[in-house]
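Below is one structure, written out as C-alpha cells, with a few remarks after it.
With one protein chain withheld, the remaining protein chains of the complex are depicted in position.
For chain A:
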Amino acid sequence: MSSEKKYWKSAEQLEENSPLVEALEQNEFADHIPADEFLGDKEKLEGSQTSRRDFLKYVGFSTAAASLAACEGPVVKSIPYVVQPERIIPGVADFYATTIADGFDFASVLVKTREGRPIKIDNNTVSNGLSAGKARVHASVLDLYDIQRLQNPQIENRDVTWTEFFSSLETDLKSNAEKKTYLLTQTFASPSTDKLIKEFQEQYPNVVRVVYDTVSDEAALDAFEAKYGYRALPNYDFSKSEMIVSVGADFLGDWQGGAFDSGYSKSRVPKDGKMSRHVQFEANMSLTGANADKRVPVKPSLQKKIVVEIYNQIVGKVASTNLSDALQNHVNNAITQLKSKSSKSIFVTGLQSLEAQAMALEINETLSSEVLNIENPRLIRQGQNSKIKTLISEAKAGNVGALMIAGVNPAYSLPNADEFIAALGNINTTVGFSMKKDETASRCKYIAATPHYLESWGDVRFTKKDFSLIQPTIQPLFNTKQFEDCLLKLTGNSSKYYEYVKTNFKSTFDGISWNQSLHDGSFSSNVELPKTTETSTVDFSSGARKLISESNAEGFELTLYTKTSLGDGRQANNPWLQEMPDPITRTSWDNYVTMSKADAEALGLTNTNVANGALNGNYVTVSLGDKKISKLPVIIQPGQAPGSIGIALGYGKTESIQEEMQVGVNAFPLYQDFDVNQNVTVDAVDGIHEFACVQLHHTMMGRRDIVKETTLEIFNTKDRHHWNAVPEVSLNHQEVKVTSPDVDLWEEFDRSIGHHFNLSIDLNACTGCGACVIACHSENNVPVVGKSEIRKSRDMHWLRIDRYYSSEETIVEDYDKKNNISGLFSAINTYGELEVASEEDVQVIFQPVMCQHCNHAPCETVCPVAASAHGRQGQNHMTYNRCVGTRYCANNCPYKVRRFNWFLYNQNDEFDYHMNNDLGRMVLNPDVTVRSRGVMEKCSMCIQKTQKTILDAKRDGRVIEDGEFHTACSAACDNGAMLFGDINDKESVVYKKAQDDRMYHLLEYLGTKPNVMYHTKVRNTTEA
C-alpha cells in the first residue's frame, strides 16, 4: 500500500517555497564547486596531450618499470690500485706500533690497518713502557675519522694554503719582536719536540713556553721536584704491593696519568693464599674505591687530616688531627698494616696539595717501599698551570704580542676561561694548532690544522727509561701539518719532522736500532734526565697545620673527577665513548652531581625509575664564589661521603662537536686553582632530568649464582664447597650436582676433538675499566644508538660490565642475611631490604657479561629458523641472514646478552653517528657484517679472530700454540682478567683456569654449561 508519507531530510524541506530546497532540486551541492579553478582553462585543457587515460597509462608504466628495474642487481665497481704498495695486500691486515700522546693519555699501541686505513687499536705487548691502553685509547681510532676535523689551515676563518699561512704568520711573528710571544702547549713528553721548541726559542728569543695540563698534577710534580730534583712524577709498580693505602687517589682511573691497573691486578689475584690488601679513603665512589678491600667514605677535608695522621704515625708527629674514633680506628688499622708490610706497602694520595704529596713521598721513603719507583719517574705530566695566570695578566697589560696554542683547549678547560677569552682579544697574533675548530681555535686568528696521532711522527719519553715512537699509519686524510712540522718551517729548517726525529734519535741513542725501535714501538735507554735548577724544601709542620686548618669546610665539599670514558673531554665528539656507560653509575651520555642519599633527602632530591625503567633525577645549582653552574642533574650514589659531591670534568663542550654529543655540563669553571677539591654550595632547582642509565637493579640480593665473592680468610681455610659450591638438584630424592650428566636434559656432544674455546674472567683481576667494552665495539662494528634509545634499554653493547652494590656492608654479609631468612614474612622483608644498596659503607663488584656461549644454549632451541646454532668449537653462532627477528632467543636467554636491531643504525639520519658518514664508516671492520634492521645480534666470541688464527696456522702448516687465540676483549684487557684459549689444549692457561677452585659458571644451576667461566672474587678483609 502506497502512502503519501513524505520523508524529509531537513527542516528546510518542510518549509514551502524555500529557495534552498528549490536550488537543491536542481543541484546536488548547495555551494558552487570551484571546478573552474582547475577545469576552467578550457583552451589549455583541450590543448593538453595528456588525457586521463594517458595519465593512468603513465602511472602503470612507471610502476611496472620501477619494479622491473628493481629486479636488476646493482652494478658494483671495483677499483684496484694503479701501483699497489708493496706491503698492502687487499684483505690482509697490517700492524704498526705507534704511540698516543695527546697530553692526557699516553700509551704505546699497536694499530691494525686494513687496505691502508687504521681500524683498531690494540695493546702493544712488546712495549715495556705504558702499554695499557684504556677505553679512551681504544676509542681514539674513531677520532681520526671525525667529520668535525679541520680540513685546511685557516686565517680569520678562511681556508688558505700552507704557503699563505706561513708567509702571513712569519710576518706577524717577526713584527712582534719587542713584545712577548707565549707558546702554550700540552705535555708532549717528547725529546724531539722539546729540542725543537728550544731551537724555536733561539730564533725568536721573546718566546716563553708554558706547559698546560688540562687536569693538573702540579702538586705531585712540585713535591717530587723538591725531594728528588727532577720535574717528574713518581712511578709505582703495584704488582709488588702487599698493602695499599690510598687517600683520594683514583689510581685505577686517571690519577697521575693512570695505567697502574695492570700491576695492581697482578697483586690482587690470590696466589699461595696471599694477595694484596687495599684500603681506600675517598669521597666519590671511584673505580679504585670500588675495587678496594676496605673503602672508607670521607670528605676531602678529612682526607687531609688522614694524610697528616698517617705521616704522624709513620714519619713523625707534626700536628694532632683529632679524628673521630671510628675513623681513627680505620686509620690506625691501615697504618699498622702499612708498617707490618713495610717495604711491600705503598701509600698514595690524590690531594692536590704540595704538602700532602710531599708527605706521601716521605711516608713511602720511611716505609722503604719497593712499590714506589723513583729511579724511573714518569714524565707524562709537566704542566706549570700556575704560569697561565701570568700569561693572562701580561696579556691584559698588553705585553703579549703573540700566543701560540698547541694541543690544549684553554678557552674550554681553564677555570677562568672567560678571562682567558677576554685576554685573547688583547693579543694581535693568536695561533691555534688544533685538529678541530674548538672553543680556543675558533677564537684564534690563525688555525693550523693538525693531523691525528695516527697520521703523525714523533717520539715520547714516558718515563726516564722508557721511550716510545710515533709513526703514521695512514696518509694524512686532510691538508694538515703537525705542530712540529710548523715549528720546523718557522725556524727555517727545511727537513721534515720525520727526518728531525730520526736524526735526533740517531744522535741521542747510540747503539739502538731505529728500525727495530720503530717496529717495536718502544725502546729503553739510560739517557740522563736533566735535573731541575729550582730547589725548594717543604716545611712539613707548617704544611700539616695548613692541611688541617683547611679542613673547616662549610656547605658541600666537591671532588672533581674524570670519567674513564670521556677523560678531560678532548674526545667528547667520540660516540663510542659517549655511549660507554660509566663503570660506577652505569650512566652514559651525561655528567651529573653524585651525592649521598642522606644529603639528597635533605635537599629533597630523588632518583626515580619511570614506567619503562628509565632513570629520572632532579636538578641542582652548584655555586663556588661568583661561579655558578646551573641545572646539574643529581645521581644518588651509594658510598658517596656525606657532605661531599662529585662532578665529572670533560662534558658540556659546545664547539666542534656534533649536536647529539653536546651533553652534560662543563664543570671546569669549578676547577679553581687547578684543585679538584672545592667547597661549594648546592641548591635544588626545579626540573626533571632524563638519564640514560643501563642498569636498573643495583644489588644481587644475596644471591650467589651471579657474582660470587668470599674473603681471603674463608678462601684459605675452608673447602671450596663452602664458598664456591656447585649447585645441586634433586634426582630420585638424591642431591646431585647440576654438572652431572644424569640430570642433563640434553645429550652431550663430543667436544674433545679440535679446538674448544673458553673465556675466563677473573673477578679479582677485573677493575671494571671498560677497555674491553670499547675494544668489542670497535672490533665488531657495534652500532651507537644514542641517548633516547639507551633510555629504552636498547643499548647494543655486546659486552657489558655489570656493577653490583652490597646491601649490607659487604657482599658476603648479604649472602649470610639471605641464608638466614626463615618464614614468609621474614623473606618479604629481608628481600625488600636486600634490594636497596647500602648507603655509606658499600662494597662494589664488577662483572663483565657477554654471550656465555652455552653448550646447552636455551636460545638455540627456541629459534624457529635455526639462526642460532652451536659450533663444535664451543661458539654459539648467530647467523644474521637467517634471522627473522622473532626475538624468542632474547626472551629465552637467562643472561640477557642478546641485542636486537630495532632500527637500521647505519646510513640512517636518525642515528647520525660515525656509521652515517663516509669518513666514519672507514673505521668499520671489513671482516664483520654490519647488521641490518630486524635481526638479533650478540657476542660471537670474536669468531673472525679465532678463524683467522686457525687459517694462518693451516697456511703455515703448523700447530697453534697457547696464547695465539684472542678475542677483542681478552686482547684489550691488560689486567689479565680476561683470558681466552682452547681448553682441549691441556697445557693452555685457560685450561688451568678452568681447573681452578675459584672457577664457577654464571647461573650454573640452569645447566646451560657456558663456555665463559668466572672466578670468584676474593677480598682481603684481614684487619691489622
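Here is the rule we go by: contacts are C-beta pairs under 8 Å (C-beta built on N, C-alpha and C of every residue); 3 or more make two chains touch, one makes a residue touch a chain; residues count from 1.
As a working rule, contacts and distances are computed from a predicted model.
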Protein name (UniProt record) of the chain left out of view, among "NADH-quinone oxidoreductase subunit L", "Heme-binding cytochrome, cytochrome c3 superfamily protein", "Intradiol ring-cleavage dioxygenase" or "Acetolactate synthase small subunit": "Heme-binding cytochrome, cytochrome c3 superfamily protein"
Sole residue of A:A11, A:V75 or A:L745 that reaches the chain not shown, by the stated touch rule: A:V75
Contact partner of the left-out chain, one of A:N235, A:Q944 or A:N1011: A:Q944
Selected from A:R720, A:H877, A:R921 or A:K992 as touching the chain missing from the view: A:H877
Interface residues of chain A (partner: the chain not displayed): 71, 73, 75-84, 89-92, 750, 752-754, 867, 869, 871-873, 875, 877-882, 927-930, 940, 943-944, 947, 950-951, 953-960
